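Note that one protein chain is taken out, while the other chains of the complex remain in position.
And then chain A:
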Amino acid sequence: MTPDILDDVRRVVTHTLQLGSRGAHLTAESPLLGALPELDSLAVASLIVALEEHFGFAIAEDEISAATFSTLGDLTAFMAAQGHP
């Protein structure tokens, strides 16, 4: 997994959910969905938009599932795959 993309995804997640110092401690293994109380359906939608804006490409919605948001690493792998289809 590219460390650069992981850093970018961590930054977008931290800002969108306003995790503050908790964001800095997120690793690829850190669980997101179910572990972060901030991550409700509104936040998931905001996060998708923020990721698209940050990376500059549209995310294929039908490829998103709850597993996409399982851990920070899962989300990073998903974004990497979306950027290089």
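Everything that follows uses one rule, which is that contacts are C-beta pairs under 8 Å (C-beta built on N, C-alpha and C of every residue); 3 or more make two chains touch, one makes a residue touch a chain; residues count from 1.
Operating definition for what follows: contacts and distances are computed from a predicted model.
Engineer: Among "Cytochrome P450", "Urea ABC transporter permease subunit UrtC", "Hydrolase 2, exosortase A system-associated" or "Nitrilotriacetate monooxygenase", go ahead and choose the protein name stored in UniProt for the chain not displayed.
Structural biologist: Answer from the UniProt record of the missing subunit chain: "Hydrolase 2, exosortase A system-associated".
Engineer: For chain A, enumerate the residues touching the unshown chain of the complex.
Structural biologist: Contacting residues on chain A, toward the hidden partner: 11, 15-18, 33, 37-38, 40-46, 48-49, 53, 61-62, 64-66, 68-69.
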